[in-house]
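Left out: one protein chain. Kept in place: all the others.
Chain lettering (A and B) follows the sequence in which the chains are written, and residue indices restart at 1 in each chain.
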Amino acid sequence: MQFLKRNIPVLIAFVMGIAMVCQYYIPSQASQDFGSDMNIWTEIIFAFALLIGVQSLIHNHTNKIRRKQVGYGFSWAVIISMIAMTIAGLIGGGVDNTKGMYFWMFQYLQVPMQATVFSILCFYIATAAYRAFRAKTPEATMLLIAAAIAMLGRVPVGTELTDWIPLGTFWANLRMEIMTDWLLNIPNTAGFRAVMFGVGLGIISTSLRIIFGIERTYMGGGD
Amino acid sequence: MLNFFSNWVDVIGVPGEIIGYWIAVGLTLCMLSFLYKDNPFFKLAEHLYLGISNGYWLVYVWQAVIKPELLGRIIPTYIFDPLEQTELYNQDANYLFILPGLLGLFLLLRLIPALGWLSRWSLAFYIGWGAGVAIPTYMANYILRQATATFTPLFGMGNGEPYSFYINNWLIFVGVLSALVYFFFSVEHKGVVGHVSKVGIWTLMLAFGASFGSTVMARVSLFIGRARFLIEDGGSGTLYYPFYIQLALIIIMAVILYFVGRGKGPAKPEEGSA
Partner (left out) sequence: MTNFFFNLPRQFIYLIIALAVFIPIILGMEMDVIPAPEAEAVFNIIEDLPDGSVILFGQDYDPSSEPELTPMTTAFLRHCFLKKHLVVSVNVFTVDGVGLGQMAFSKMEDEFGVVSGEDYVYLGFRPGVANSIRAINSDITNYYKTDANGVPSASMPIFEKVKNGKDVDFMLSIAAGATPEAWILYGASESGYPMAAGCTAVSFASYFPFYNSGQMKGILGGLKGAADYEELLVRNYPEMKEKSMFAKKGMVSQSWVHILLLVLIILGNISFIRERAITRRGGKA
């Protein structure tokens, strides 16, 4: 049993990992076909993973309703709207039918709500900025100056502040848009590139650990 | 009945569009009302959003993956297609695809504690595939290409490029190197290493500063988009939901909130929720 529970998964990960690395370097048609079949296989598995998410949501809210927890009326809103959307899609066609009820609900319910939820962040980041953005140390001051340049240099008002400086001279380097351009292209590129090296090496080493069975956290706890 | 769902837009006609816009406006305002404080309008919209988006996913996964890619390949002749695109399923059965279907079902077994361990097989398949695909691509694009770009061209002044070009290349080179030294925690950051890592911190601060400024910009843009929806889309072209009617709606919402929240502290309505 232990073999089935712990060893087989490690073996599957090993075989798949090695196979895909080899597939990358072998340009033959058979290798390409194998690669493209595997793309569809993973797509199918991923689709089932999404179902687990939906199940957990339903479970959570039906529990709330059953226990009559505070605000359980809102859980009805989740269940009813989900059923309505699903029925509308399965009977009248999904995104493939722009005249159907499903698409109508997407357009007039989902889009405005999802877009607005994220737009609220505008107000929070604004208050966070003026309450927390302090030039406490030289490093914090650099962060502050870079942020200020980036905020000014990419809006028309910022560029109009310095548009009296003639182009083509040395002083043109002080124009807001040119400073922003330099900031993004030189120090910003250097900083993020260093981060990328870290991320790249991290992903490669984690991948190797997965393939060779050292990293097994994806299996979860238990035996 | 089928027509009711599949041709909904024509069934309800122009009023459907107007109703749709008004629902969209109402839900937008409900969501924004959270800025004042948490309230039942926001809660309702939040929960509706959860339900609608999950319903959306469910239908899409069935229609775009499970039906055509899985069942369509294993039992093509048994797939009933309401749109009668028989051409799509006019293919020989490929029983090899039972395997990914099985792995997918194993994933669902997580919900049954006794058989949950089988989901590890599916996860191992997916994660092993991801690891195998990631190694060569990250090596090529994150490490090698980026390293090449960092080292060239640092020398060759007088070849037509202005001096600033080389100075900037050197700045990138020094910036990357010093930031990497800063990330290298196996050596104590003292002496030369300490000084170099200091330069690294400055580089990173400039990068994160630029990124933060940019992030502020993004958040503001999102709200601008919603403001445009509330004011322009309705006001200029269609006149379905002029701004003054929305203001009336906001006031009604605020009054309701006032009565709901009375006795729980100050609840002065304000226009910021628009």
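A few notes on this one:
Criterion: contacts are C-beta pairs under 8 Å (C-beta built on N, C-alpha and C of every residue); 3 or more make two chains touch, one makes a residue touch a chain.
In this text, all values refer to a predicted model and were calculated from it rather than measured experimentally.
Residue in contact with the omitted chain (choice from A:Thr62, A:Gln107 or A:Thr206): A:Gln107.
Checked against the hidden chain, the listed residues A:Met151, A:Ile204 or A:Met219 yield one contact partner: A:Met151. Annotation: of B:Val9, B:Val181, B:Ala207 or B:Leu257, B:Ala207 touches the absent chain (contact as defined above). Residues 35-36, 53, 56-57, 60-61, 63-65, 68-69, 72, 83, 85, 87-88, 130, 133-134, 137-138, 140-142, 145-146, 148-149, 172, 207, 210-211, 214-218, 220-229, 231-232, 243, 270-272, 274 of chain B touch the missing chain (whole complex, contact as defined above). In the full complex, chain A touches the hidden chain at residues 32-33, 35-36, 38-40, 42-43, 46-47, 50, 93, 95-98, 103, 106-107, 110-115, 117-119, 122-123, 126-127, 129-131, 133-136, 144, 148, 150-152, 154-160, 177, 181, 184-185, 188-189, 192-193, 195-196.
Everything below uses one rule, namely that only the chains that are shown with their structure count from here on.
Residues 1-2, 4-10, 16, 20-21, 23-25, 27-28, 31-32, 34-35, 43-66, 69-70, 82-83, 96-97, 99-101, 103-105, 107-108, 110-111, 117, 120-139, 141-143, 146-147, 149-150, 168, 171-176, 179-180, 182-183, 200-217, 219-220, 222-223, 225-226, 229 of chain B are the ones that touch chain A when the two sit in their complex.
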